[in-house]
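Heads up, one of the protein chains got dropped from this complex, but the rest are sitting where they should.
Every chain is named by a letter (A and B) in the order it is written, and numbering of its residues begins at 1.
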Amino acid sequence: MNEINEKSELRKIRIQSIKRNFNLFKQSKIGILGLVIVFIFGFLALLQPFLFMTNIWDEATYHPVVGYDSQKILATVVSCKDIEYPTPEYKTPSDCPAADEVNIVAVAPYNPGIKEGDVIEQFIQPAPPSSKHILGTDSLGRDVFSQLMEGSQVAFVLGLLSAIVGVGISTLLGTIAAYFGGTVDAYLMRQSDLVLMLPTLPLLFIISAFAELKVWHLALVLGIFGGLGGSVITIKSQALQVKVKPFVDSARITGGSRMKILTSHILPNVAPLALLYMVFSVTGAIASESILSFLGLLNIDMSWGLMISVAQADGYINQGMEYWWLVIPAGLAVTLLAGGFYLVGRGLDDVFNPRLRRR
Amino acid sequence: MVVVFFLFLIISYLLFDAIPGNAFQNLLLNPSLPPYAYEETIALYGLDQPLSVRLQKYIVNFFKGDLGYSYIQFPKTAIELIGERLPRTLMLFSVVNILAFYTGFFVGKVLAWRRGSKSETWITITSVFSYTVFYPWFALLMLWFFGLKMGWVPIGKFLTPNKWYDSPFDSDEVFLEMIKYMVIFSLIYFVISILTKEIESLTQRRNIRLGSFFGLIVISNFYWNTGVLSDMRFYAGDIAYHTILPVLTVTVVAFAGTALLTRTTMMEVLKDDYILTARAKGLSQKRIRDRHAARTALLPVVTSFIFTIVTIIDGSVLTETIFSWPGMGQLILDSVLREDIPVAMATFSFIGVFALIAHFLADVSYAFLDPRIRIKSQG
Partner (left out) sequence: MFSIQGLEEDNMSVVLDVKNLSMHYETLAGNVSAVKDISFSINSGESFGLVGESGCGKTSVAMTLLQLQPENSVITEGSIKLEGKELVGLSEDELRKVRWDSISIVFQGAMNAWNPVIKIGEQIREALREHYPDNSKQTNIQKIQELFKMVGLDDTVADRYPHELSGGMKQRAVIALALSCDPKIIIADEPTTALDVVIQDQILNEIKKVQELLGLSLIYISHDIAVIAEMTDKIAVMYAGSIVEMGPTKKIFENPVHSYTRALLDSTPSIRGEKKKLKSLDGEPPSLINKIDGCSFAPRCPDKETRCNPNEHMRLVEIATDHFVDICSQGKE
């Protein structure tokens, strides 16, 4: 009975402390904005499997990689000749045929007997946004919105996995370096100097030359390199500050073992900084993944970087806003999600870092 | 640091040596290479010998500056290729970094100063997104907008081939001349700023600096009119014209990093007591911001700025690919993708040299900027 009371009491205190911290966090407008962005993308990532499972979307039409849907429109057959522009209908040669028209030269071979002024059914790919495909389809007739959702799953999995791996490594090594000092410390510091020296992108190129990179490979590689690099140094300096605090001394005097001191005194005090690093490193991981898949060095079916890569290869980017649904959403998604995580980190730092707090 | 550098060399060798299928040797069988190149490369790298010897040979070769032929651009050696590409990358990125540093530092310090205001929130959010923008996408859009839609700037390449058709100069000569000019210009201005430091009146100090800046621009006009340079001017102008868009694009991304870092360090500094002292002294807001807060906040920002040197080659990969700027970044990407191992290895190892230089510069500048360290290093 007493124990249960104690437990519920403890839970109450925890909930209260979370509430208080959240109220503090609410002060930071940029942090809240970041959180909202991250939640929106998280929602998108989870929404897609839900739509497939409940059969609201059928896979044949909406699958991001193998789905296909074509959009039919009724087009008027016109003939675009080499005449002087502007004409009454068109301003420049590129305006003919207009969106709901088709050049007779393009359709005549398949439709014998067709003449100007006829109205025929036309398939268009990539199709512009419609009620069925919110963000249109790409050049292969695949739903862009579904691709975007798939991409956010990839981004979340990769970002979080590599951040957790990275922060795990750097927290462990950082506290060890701080606590043991001496040779261990010197070795770990040289090691992170070395890792900092390695150029990320060329290195990833070389690794991708070794073997086909899958997403979780990349997550591990990014995590390991992130974890061995500069963050070890930062976490170490934080751990050093904690190490000289009186409560660590008193734990030592009262006979706490090294392990116990490390895990129950130093680690909890390093954790907030580690968490902050985690949030920031998600940003970097998302960017790296997108760049690699943009350059075609990642073995992946669908991701935001790949969407841009395809749009570029097919020449849609050079046509600018005409095919905006192929160009804008994916790039914006990378920017926004990476920025969202960064904003959350910035917000946390601004509010909880005592050296930055306003009051 | 030197030890780390050696480790770096070893790792960069082992990485390439470990590429499966004995690629190093096999690729030598490339038909575009004459047999003597095959012999020479085997001998140079000791490819028929055990790993320890190979490694040793590589390191010795690296310091001798002899890393063999390129597999793909055959008569050229790896070092020659680097010598050709490096100035181009350096020029582009030194301009970008200097621009990004100044704008970023300025924006960051204003942000920290206006903390909590509406404009601060908005500018911070903009900077964050410009920092995390998906870079290749952004660069392609910039290219599309300014190059294709507006037609203001050339798309890609670092020169207009037509204009250079009967040029008496090699593009590299012009590049070197431009870099020389930029270095001289900034050195003179740096000396002027140091000399004017002792002037008591603040407005006078500022006026002299501004005046000498414009004076220098006038003098450079004459400078580019002398001797060979007057012929070279036209070609230098062409190169400069091609740098506009890449510089603009990279600056937008790079300035944001500096701005955000400055904002954080400056916010920390603003809590220090001497800021209160400065306010109590009745100094103007601008003076407190620039002289007291920004001066101290400068230290970490400068360090991180100097370490961007390490990432110049790394960061140039995407920029140079998208703007087809034939520099180190393209070289490293090409050589890795087309398995031109000697060149890839050389560029990779070269990054280590950059890192060494950066560490050295960071130490020097820190000692210069922070009197607390100056004393320590003396004693």
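What we mean here is this: a contact is a pair of C-beta atoms (placed from the backbone, for glycine too) under 8 Å apart; a residue touches a chain by one contact, two chains touch by 3 or more.
Being a predicted model, the structure only gives us computed values, none of them experimental.
*Asks:* Among B:Phe74, B:Trp152, B:Tyr274 or B:Phe360, which residue is in contact with the omitted chain in the full complex?
*Replies:* Touching the chain that is not displayed is residue B:Tyr274.
*Asks:* Using the definition of touch stated at the top, determine which of B:Gly151, B:Pro168, B:Gly227 or B:Gly282 touches the missing chain.
*Replies:* B:Gly282
*Asks:* Tell me which residue among B:Leu187, B:Leu202 or B:Ile219 touches the hidden chain in the full complex.
*Replies:* With B:Leu187, B:Leu202 or B:Ile219 as choices, the missing chain is touched by B:Leu202.
*Asks:* Considering the whole complex, not just the chains shown, which residues of subunit B touch the missing one?
*Replies:* 116, 200-202, 272-274, 276-285, 287, 291-292, 295-296, 299, 369-372, 375
Here, only the chains that are shown with their structure count from here on.
*Asks:* Could you please state the distance in Å, as a whole number, between where the Cα atoms of subunit A are centred and where those of subunit B are centred?
*Replies:* That gives a centre separation of 27 Å.
*Asks:* Tell me, which parts of subunit B touch subunit A in their complex?
*Replies:* These residues of subunit B touch subunit A: 1, 3-5, 7-8, 11, 15-16, 18-20, 115-116, 121, 124-125, 128-129, 131-138, 140-141, 144-145, 148-149, 260, 264, 267-268, 271, 310-311, 313-314, 317-318, 321, 332-333, 336-337, 339, 344, 347-348, 351-352, 355.
*Asks:* Per the contact definition, I'd like the list of subunit A residues that touch subunit B in the complex.
*Replies:* Where subunit A meets subunit B, its residues are 29-30, 33, 190, 193-194, 196-203, 205-206, 209-210, 283, 287, 290-291, 294-295, 304-305, 308, 312, 317-318, 320, 327, 330-331, 334-336, 338-339, 342-343, 346, 349-350, 355-356, 358.
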